[in-house]
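One chain of protein is taken out of this complex; the other chains stay put.
All chains are identified by letter, namely A and B, in their written order; residue positions are counted from 1 within each chain.
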Amino acid sequence: MTLKSEGLFHRIVVYTLLLAGSAAFILPLVWLLSTSLKGDTGLFEIPPKWIPEPVHWDNYRKAVESFPFLRYTWNTVLITGLSMIGAILSSSLVAYAFARLRWPGRDVWFVLLLATMMLPGQVTMIPLFILFKELGWVNTYLPLIVPFFFGSAFYIFLMRQFFMTIPKELSEAAKIDGCSEGYIWWRIFMPLSKPALATLGIFTFTLVWNDFQGPLIYLNDPDKFTLMLGLRSFQQQYGTRWNVMMAASLLVMLPTLALFFSFQRYFIEGVTLTGVKG
Amino acid sequence: MKKKGFILMLSAVLSLSALSACSSKNNNETQPASQGASASASPSASAPASEAPNQDPVTISYWHIYTDGPMKELTDQLLADFQAKNPHITVEQLGVNFFDYWTKLSTAMAAGSGPDLALNDTSTVPSRAKTGAILSTDEFIARDGVQLDDYFPVLVDRMTYEGKMYGMPNDTDVRVLYYNKKMFADAGLDPNTPPANWDELEQYADKLTKWNDNKMLDVIGFSPALGNLHFWTLAWTNGGDFWDDEGKPTFNSPQNLEALQWEKKIQDKYGVKAMSAFNSQASALGFSPFIAGKAAMIVDVNNLYSEIQTRAPDLDFGVAPIPYKANPASWSAGFSLELVNNKDDKRAAAAWELMKYLTSAEVQVQIHEASGSLVSNMKAATDPKFMDDPNWKMIVDQMEHSRFIEYIEAMPSWHGNLDPVEQAVLNSGKDPKEFLDGAQKDAENAVANFAKTQ
Partner (left out) sequence: MQARRPMKLSTKEALNGYLFFSPGLIGFLVFMGFPILYSLYLSFTSYNIYSPPKWVGLLNYKFMFTQDPLFYKSLGNTLYYVALSVPLNTVLGVLVAVLMNQKAFGIRVFRTIYFLPSVVSGVAVALLWQWILDGNFGLINTFLANFGIVGPGWLTDELWSKPSMVLMNLWAVGGTMIIYLAGLQGVPRSLYEAAIVDGAGKLRQFWNITIPMLTPTIFFNVIMGVLGGFQVFIQAYIMTGGGPNNSTMFYALYLYNKAFKDLQMGYASALAWVLLLIAMALTLVILKTSSKWVYYEGADSK
């Protein structure tokens, strides 16, 4: 076998695998789109049609009208936005302390912090519920947002790893110029860390946007509900409207997809750089 | 310059507190109402709400499980009607998905942020009454002359704790035998004489079961593993009981054991292999094998009746009491409406008005029409226009013998422990006595453990 023919064979195998894999990964999403455009009878057709006939765009109208869609969207955006701000600020602040500052106990704290990455959320769930209940925070957004303002181990680790790659000379020079640490953090490190910040931002976004358990436990007032709680209202004991539910699911996924596509370069770069995903 | 970052954080924190201010606004709205609560409670007691248009406005919240479909539409309409009749009451409703509802409700009530009026599980009323989570409705019932005799006695009884009534029953269900009349006729059985006792049930089942050439089941005559029979229901029809008068478990009593052994005897006729193949097909159906013509007889709740009417309106079937050995019995579970103890008399009084409205005969008729459920108000459930249907009449008549799960403080969901026992015996051929003894031991442990926590 010559080298050339081996190369050709190799290529055919690679592309076949690539295409087959792509189909497997993308088909569920196509199925989602297809179902969301089917009529009530087309839904239960066998064999199912991939392109619905006729196309029922009104499923999307029904989906939006089934619950206060705009209200829930705004609520979700608010919670997600504030959480992202909190996560980005606090985690990068703390990461700076670990990456660039020397202070007694730093290494011990770092190990402790890393250890909490392994801590299952279920352990803290109950005491935190009791704490927030005592604080009178149940039925507010505070339990969902405030924790993000105090850093989380994985994000801190991620930012620290990134900050470590920033040349020491840069901060040393700024220090000699008399700049404060806050200035260096905010004006030098943050602008240089866009890939890491984008990664962190997207992680937080998907986490909070898709959070179901938190809003389920803490929010009681329908005016405060999030999209995930709204989605759940389609699921019935008897007679779920799959087409409308799939339309709503797709709408709820859209922002995540949009964000991913606009930041994917940063994102994949960010993950690849740190080599860890939560 | 260091400050800039902190200012940003500070502003973020400030916007957070703005948020909490926003959420406490709701409380403020209701606060003035609560201040005058004790004062206004007695005047409102003398005059029914609908005749006193000059009352202070009050906003109450009502939580339920109707998030989609006809019951959601009906609830919207009923609440609109109610608010039109009671202009001073504003109802904020929250429908939560059935699967999330119970967790959400208990969590919110424990956190002190529950609704004023809640749809809840009738069988656990005593636990909430005991902790003070819900209010007694005795005074309201007496004041407004609500006739408790209008409601199914078993429901009223279930909602009574230490002699006081806590809330009102909303709706319930009951288990009956459904049988396929056409299959009866084909098998040479009289379509108008359903089996009345265990022996007949067994004989009929044998005649109705159809095997195919592959030694697989085409039609099952009767299987206790299908539908919604449950071991305790069958044990009750054998005069069995699971708790004695002193609250001690009697899981492995001879009557209970006999019932489980009988179930096993019936089930063993099909064999594990054929049955699991049948189950696998049946589970893929997504609806009852009785509707699909795969089971000739089945014990199930009254909801199956509505389901047959929508899915298979042409099915020729009959409804009968569950065949028994010692005495007729059935099992019911249900939903109650409860006044959550939010320490606000005025809201409680308004929530009562809504409760009274929702359980009135006129409204309950509409609820039955929308959902097909067995409503708690007998006047509504036995309305002549429904009772003309002999099947419905048969269903309603079963309420006479129907029981609720006993509320055992040490083991509120004791019956949940019996399902795995039944399944182990029926599906995996385990020994009934051994597993019932195990369940008895678990129950004894639960009682002993509970004593230690008191």
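In this section, contacts are C-beta pairs under 8 Å (C-beta built on N, C-alpha and C of every residue); 3 or more make two chains touch, one makes a residue touch a chain.
This one's a predicted model, so the numbers in the text were calculated from it and none came from an experiment.
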{"item": "Contact partner of the left-out chain, one of A:Ile79, A:Leu219 or A:Met245", "value": "A:Met245"}
{"item": "Interface residues of chain B (partner: the chain not displayed)", "value": "99, 102-103, 106-107, 110-111, 131-133, 279-281, 283-286, 412-413, 419-420, 423, 442, 445-446, 449, 452-454"}
{"item": "Residues belonging to chain A that touch the chain removed from view", "value": "10-11, 14-15, 17-18, 21-22, 25-29, 31-32, 35, 43-44, 46-48, 90, 93-94, 96-98, 101-104, 106, 109, 112-113, 115-116, 118-131, 133, 147, 149-152, 156, 161, 164-165, 181, 185, 202, 206, 209-213, 217, 228, 231-232, 234-235, 242, 245-246, 249-250, 252-253, 256-257, 260-261, 264, 268, 271-273, 275-277"}
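What we mean here is this: only the chains that are shown with their structure count from here on.
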{"item": "Intercentroid distance (Cα basis), chain B paired with chain A, Å", "value": "38"}
{"item": "List of chain A residues in touch with chain B within their complex", "value": "66, 78, 82, 85-86, 89-90, 93, 129, 133, 137-142, 145-146, 149, 179-183, 185-187, 216-217, 220-222, 224, 232-239, 241"}
{"item": "Chain B residues within the chain A interface of the complex", "value": "1-6, 8-9, 12-13, 15-16, 19-20, 23-24, 26, 67-69, 92-100, 103-104, 107-108, 110-115, 303, 307"}
